[in-house]
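All protein chains of the complex are present and in place, except for one that has been dropped.
Up next is chain A:
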Amino acid sequence: MSCRKPMFKKENPVKVKRSRAVLPSSPEAKQTQKRLNEKRGEEEAMIHILKYEVTHFGVVQQVIWVGVYSFAQCKNGLTISQAPLFWKTVLPAILLEILLWLLPSHCLSTQGSDITALAMAGAGGGGNDVQWCFSQVKGAIDDDVAEADIISTVEFNHSGELLATGDKGGRVVIFQQETENKSQPQCRSEYNVYSTFQSHEPEFDYLKSLEIEEKINKIRWLPQKNAAQFLLSTNDKTIKLWKISERDKRPEGYNLKEEDGRYRDTSTITSLRVPVFRPMDLMVEASPRRVFANAHTYHINSISVNSDNETYLSADDLRINLWHLEITDRSFNIVDIKPANMEDLTEVITAAEFHPHQCNTFVYSSSKGTIRLCDMRASALCDKHSKLFEEPEDPSNRSFFSEIISSISDVKFSHNGRYMMTRDYLSVKVWDVNMENRPVETYQVHEYLRSKLCSLYENDCIFDKFECCWNGNDSVVMTGSYNNFFRMLDRNQRRDVTLEASRESCKPRQVLKPRRVCAGGKRKKDEISVDSLDFNKKILHTAWHPQENIIAVATTNNLYIFQEKVN
């Protein structure tokens, strides 16, 4: 299906690339950039609306939107023919839908909306409609893993062009998606190293006689506002704002200095010249612009950038602080669950996130399995939650380890902001933000481990914190498991698939075969028994491209990139 190609990907020269002819700081360039960004933003918004429309309303609304949009385009000075991208995708979608109406509905009832959704978004589809194939693997091959190379976080930026990983050694590596190769459309663009820098160093807290690890706990990208990219990276105690900028021009022709920097002998200067910029090899620089330190007593476990792009929150075990990106010497404490007497401690904060659209709303999850949604408009200190999401515990599942496995390790809002997903040790739960008493969906990730909790406790695996992620249109969720397995859970079709990230399936475009784990009884062919799972190979961190079906899966020290199979 040719409509599966992502739409606004390389058709428009929106990206900041080396082929630019003007300097980034010139007003002309800024204006162009602004317009392009606006247009892009518009298109994104429009496509988002249309996606919504298609899946929820129908053809009539689509036609209306098309009309409205084209009218708007005309107003902006573009003729309809100059919006080729839009028409390429909308028109086929509409025609398809009409076609599907004509066909017997019971044959294509579920697929219809999927196909249209795919046509619209190119990023959609159930986990099972999509076949995943290997694209790349980054990292050393040898089995002896240096501790500093263990990947601790993975994050795509808002456009999906950049992929950042942080490791235990305090380094951040950023990969960039290359421009698509026109001659080989089936070979999707690859991610290559764009920049590497040491974000955090180990520190020593003299007051407490503790060493502060340099492990990068989280990376969050800021939405792009100008030519440079910004990201926040944090270790246990300090958050840093990094600016990643490209430099492809170099001034030449200084009067007092030679090209290599040595000072010229003043007696040899006979004439003056004006230095000019000459192109050079692209250089990517990363510089720390802000350091937000000394605000957290406990270990920072999450950071989240607000939708207003001015503030962000950082959460440690007992407190959540609100920062302004420009101000480093103070932060506001908005949640404090530290009891007056530490002996009364019953729960800690495990993750926190801002709502993707409402800049006043955030959620935080606790080790007791509850999620609290807070509204910052209610009061300055948000100790009192606005909503409490809690599912009553099933008493038949009670065990020694009930508290451990109910502790939530990650919470993520969906892109549309209507749902949020939580990951505890054995399951993934999708909550409707408006319904507090129970999740709307619960998916078992590796239920076969429930009987093995005791041995998992002994080898400390029960304390592993798995992350989870949504796909671009919130139809599929993904999370990791052991033995380098990861699970894709399709919400619409209620199907799930288990895939493996291993070196065996590393041939380019090799399709990943679904794996099965047999809990007990007879082991069928191709199944793996629970006892032969390798609990040292765990996938804790995964990320999904915001628009396309590209996923990044981090094993211990390798980063696998998988793409959907394109015919």
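Here, contacts are C-beta pairs under 8 Å (C-beta built on N, C-alpha and C of every residue); 3 or more make two chains touch, one makes a residue touch a chain; residues count from 1.
Everything below uses one rule, namely that contacts and distances are computed from a predicted model.
Only one chain is not pictured, and the protein name UniProt records for it, out of "Immediate early response 5 like", "Dynein axonemal intermediate chain 1", "Alkylglycerone-phosphate synthase" or "Dynactin subunit 6", is "Immediate early response 5 like". If you put the hidden chain back, the residue from A:D149, A:E403 or A:E441 that touches it is A:E403. Between the chain not shown and the residues A:E178, A:E211, A:E285 or A:E326, the one that touches is A:E211. Taking the complete complex into account, A:T350 is the one of A:T350, A:T498, A:T542 or A:T555 that touches the chain left out.
Residues 205, 208-213, 215, 236, 297-299, 301, 317-318, 339, 341-348, 350, 367, 399-404, 407, 457-458, 460, 463 of chain A touch the missing chain (whole complex, contact as defined above).
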